[in-house]
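Just one protein chain is left out here, and the rest sit where they should.
What follows is subunit A.
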């Protein structure tokens, strides 16, 4: 490889691409050399830096940063980690945390949702009123309707399949929980069927059941 150290710039600062095979002490020299050469160009710029091309340990990163600051006036604000695996782990834990918040935090809405109206919530939502046909409720958490539910609902809008939809009178057009969608049967429902019900996902299907001690006991929030 002709150039063991390459400097590239991006929006936030610079990317230092390092040779994969060169022994680290030798590479460190090359980094020092490279930055000494370009010290005039960077002057005392403030930037973030990320290392690519080879996996560096904490210690190695520290040494590389030292080499950069000794040989130039660049002020390094932070080191950006481009490790994909680590990033995904971060994202996952962040999502889990957000899910937890949206399922356990809630809002109230008073009033009837009419055709064409959409109610969106970052958390769970409790509606004091009806949800009429053509209206839609979207919540990242759970949806509880203290009234007749005849429209569309989307619980767990960030993909949380543990979310549920409960209503005093359950005659929905469509229910979506996480990524699972269910629509109402084509034959019209019985009018008398007005007991409180809860819908949840089990084995990739949406179930609607009367609210009982058992059905509530099985929920995992």
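Note that a contact is a pair of C-beta atoms (placed from the backbone, for glycine too) under 8 Å apart; a residue touches a chain by one contact, two chains touch by 3 or more; residues count from 1.
One rule holds for everything that comes next: contacts and distances are computed from a predicted model.
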**OP:** Tell me the UniProt name of the left-out chain, picking from "DNA-directed RNA polymerase sigma-70 factor", "Septum site-determining protein MinD", "Sodium/solute symporter" or "YprB ribonuclease H-like domain-containing protein".
**Re:** "Septum site-determining protein MinD"
**OP:** Check the options A:10, A:93 or A:115 and report the residue that touches the missing chain.
**Re:** A:115
Subject >> Chain not shown: contacting residue from A:53, A:106 or A:134 >> reply: A:134
**OP:** Please give every residue of subunit A in contact with the chain that is not shown.
**Re:** 111-117, 129-130, 132-135, 150
